[in-house]
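The complex appears here minus one protein chain, its other protein chains still in place.
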Amino acid sequence: MSDKKLDLRTILKANKGDDLKLSNPLITASGTCGNGEELNDYFDINKLGAFCTKGITVDAQKGNKTPRIAETAAGIINSIGLENPGVDTFISEILPQCREYSLPIFANISGYSPEDFLTLADKLNDRPEIAGLEVNLSCPNIKGGGMIFGTDPEKVYQISKKIREIYSGYIIVKLTPNITDITSTALAAQKAGADAVAMINTLSALKIDIDKQEPLLANTFGGLSGPAIKPVALKMVYQSYKKLEIPIIGLGGVSSGEDVLEFILAGASAVGIGTINMLEPTAALRIIEEIKSYLRKHKIQKLSSLIGAAH
Amino acid sequence: MSDKKLDLRTILKANKGDDLKLSNPLITASGTCGNGEELNDYFDINKLGAFCTKGITVDAQKGNKTPRIAETAAGIINSIGLENPGVDTFISEILPQCREYSLPIFANISGYSPEDFLTLADKLNDRPEIAGLEVNLSCPNIKGGGMIFGTDPEKVYQISKKIREIYSGYIIVKLTPNITDITSTALAAQKAGADAVAMINTLSALKIDIDKQEPLLANTFGGLSGPAIKPVALKMVYQSYKKLEIPIIGLGGVSSGEDVLEFILAGASAVGIGTINMLEPTAALRIIEEIKSYLRKHKIQKLSSLIGAAH
Amino acid sequence: MYEIFSNKEVGPDIYHLVLKCEGLEKEVKAGQFFNIKLSGINSYDPLLRRPLSVFDFSNESKRVEFVYKVVGKGTEILANYNPGEKLDLLGPLGSPFSISDRQSANIHLIGGGMGIAPLYLLAKKLKDLPIKVFLGAANKAELDFFADKFKNLGVEIHLAAMEEKLEIKGTALRLWDNYLKSELPSFVYCCGPEPLLSAVEIKALKEKIPGEISIEKRMGCGFGVCLSCSCESRNENEKNKRACVEGPVFAFGEVKYCE
Partner (left out) sequence: MYEIFSNKEVGPDIYHLVLKCEGLEKEVKAGQFFNIKLSGINSYDPLLRRPLSVFDFSNESKRVEFVYKVVGKGTEILANYNPGEKLDLLGPLGSPFSISDRQSANIHLIGGGMGIAPLYLLAKKLKDLPIKVFLGAANKAELDFFADKFKNLGVEIHLAAMEEKLEIKGTALRLWDNYLKSELPSFVYCCGPEPLLSAVEIKALKEKIPGEISIEKRMGCGFGVCLSCSCESRNENEKNKRACVEGPVFAFGEVKYCE
């Protein structure tokens, strides 16, 4: 099959409003790719399917104390703690940069209270630079924060619904895996009118410094990401696919074309790439090539024909 | 410090009955060490702290179809499906072999219904070959089975309590990590009179064969174990330690002396070693040496003085 | 840890690995395998060892040899090892082919793909008997190394390839099947993909010819503790058999195929 015929496009169906058309399924995972500039030094980020910004909060945050990162087998634990300049600076300084890119951009928003999310959604509504919001109801690194909402389907429903009422763009609700049944929160988000769900955020985790005999991260706990968590993420996507009508953005440990294909076969319409970018800034380019060789080998023209095909 | 002075002993406090004294904190994780014989070909298993058998059910089980194992980054997914000869054959054929060993032995029991657990506890009560039961309320590989009980604190309480009423030896309740808050089931087990809890069993996981475009394991889902899951297990132990009064047996990915120390510092009184044995049958011997060098380096005499020290 | 003597490509993606095994005390028998660690130091990825059948072994020269095909992560790592480097091996593991009572004439060895590897040491042990070897693979290039080796033993060999005509164009099964018209063996050994094992076994059982197969099951441990490699017994009353301990060699009719 000639390369020209290979079709990597994917569509993120919208609940109301326009569907989003991505040139390929790769979306940067929030917090692992900065706001684009750094990665763009390594390759033209317009080659990605979409870009998702580092999490923003209402006010500027200095984040947690360091150390903020620990390494584990095939994984990392982070507790950055949402360091960001706050939504106003985001709008005045970061959004203008976004105009330079032609790909769809999602703003990842986090809050310490339900009201925070509404403030953010309101301020970001109708911003032409962004295609939508990724609502992070699952950040494990802030106390009394996101994760508490994210493990309660009722709260997920309430917050998502309120955001839906005031925000007119595409809404992705990002879910936590630290829950007995992720389909409960996924269904709650769908019921509230979210356009899509993203799963998974990081797994709550710990590393202890045996020499100091205390937790290695200044914040004690952190979130596990990277190849180690892929099998857990994939299971959640597979398990949710048949129950949901809205698209799933699968992520967690994706590092290769094979991983992307696993998520797509499990039912993801698009796939986030996070931790791998930290080790290999050009990972997306390699992954796209790997997907293409798979399609060529199996004589498949449209990648999107594989969504959910493993069921 | 001379080696003679190093004290690796640990005590598993009992709720009623006698405390269990282990010569060191290492306990084989059920299902990864057979029933002792195979490992004993590689080293004298009496050098372990305790031995835990492969899971037993009331009736003989042929287990799931193959493939039953898949590899992931720093982990494996298994869906053995509790292949075992049934409790009667266990008593007639395996227990007699256990007499050859001098270390405490736990029988790991699994059921498809609450009654199954009672039948097993009853048949194994007062067996002199075993020091106690490890009640597997967390097996993710049997349909409608263990895991359903294991994610509901009320069911954990009910089953544990009934077992407590009829079984007089040491009772360890083994918990699943596939839950929003593991302290809820841990507290339920404690309230029911369990002597100890073991955490964690495997994380529910999936691998897809992208060439066949279907789940790789015949049973679709399986349980993730190995180094990949250690940070999650450690977090759960740490989080439970302050809330519980009964001892915790920590396990999940333990592969080195450093890992054992992390679990002990987090609050585990003993530590299970599972997947590592599959790659390195003599892992326990290496791990014991690594613990000793740590104690020597830090001039610590009693390993047990470190339990919970990272809090 | 055994030092690598050589690790050379001998066919398309096919490598011949020779290890010096001075320290090895156990005897190594045809049909047994070793389980090889492929993660580097301080690394748990890839986590599991990879099983490879013994291709050749000599107690005198203290060499253990393997032939493997690069099919994925682990075998690709193995192909990158150089002479002088060391490998962590567990083994010999598993139950070997039975040899003692094969004094009968007319022994057939049938190998498909990399299933040919364990047949070489077997053929060496049997070479004073009138054995015939039937080998099949995708193409001639995949067979050349094996063919030369068997020829040097002086045994009769027949070759088939899927992609080009050798003795026939087709599988080892068809090759053997054709030959059966002229001669029925008194014992058959077979190793290769499950469909080959299964078909050979059905044919042989029908003709009441005894024999053994060697099966490749996905393995967790390789020494019997994990039950990843269980094979269901054909005898409903018998418990499962572990390919790594009771196998990988089984008698015809002993286990069910499934993968």
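By letter and in written order, the chains are A, B and C; residue numbering begins at 1 in each of them.
Definition applied: a contact is a pair of C-beta atoms (placed from the backbone, for glycine too) under 8 Å apart; a residue touches a chain by one contact, two chains touch by 3 or more.
A quick note: this is a predicted structure, and the numbers were derived from the prediction, not measured.
Q: Which one touches the absent chain: A:73, A:121, A:206 or A:260?
A: A:73
Q: Who touches the missing chain here, C:11, C:31 or C:46?
A: C:46
Q: Pick out which of B:26, B:39 or B:73 touches the chain that's been left out of the picture.
A: B:73
Q: So which bits of subunit A touch the chain we can't see?
A: 31-34, 38-39, 41-42, 54, 60, 62-63, 65-76, 78, 80, 83, 85, 226-228, 255, 275, 277-279, 281
Q: Which parts of subunit C face the unshown chain closely enough to count as touching?
A: 39-46, 73-74, 76-77, 80
Q: If the hidden chain were put back, which residues of subunit B would touch it?
A: Touching the chain left out of view, subunit B contributes residues 73-74, 227.
By definition in this document, only the chains that are shown with their structure count from here on.
Q: Among all chains, whose Cα centre is located farthest from the one for subunit C?
A: So the farthest one, by centre of C-alpha atoms, is A.
Q: Would you identify the chain whose C-alpha centroid lies closest to the centroid of all protein C-alpha atoms displayed?
A: It is chain B that sits nearest the middle.
Q: Could you work out how far the Cα centre of subunit A sits from that of subunit C, in whole Å?
A: Those two chain centres are 46 Å apart.
Q: Which positions in subunit A touch two or more other chains at once?
A: Answer for subunit A, listing residues that touch two or more other chains: 73-74, 227.
Q: What are the residues of subunit C that contact at least two other chains?
A: If we look for residues of subunit C contacting two or more partner chains, we find 44-45.
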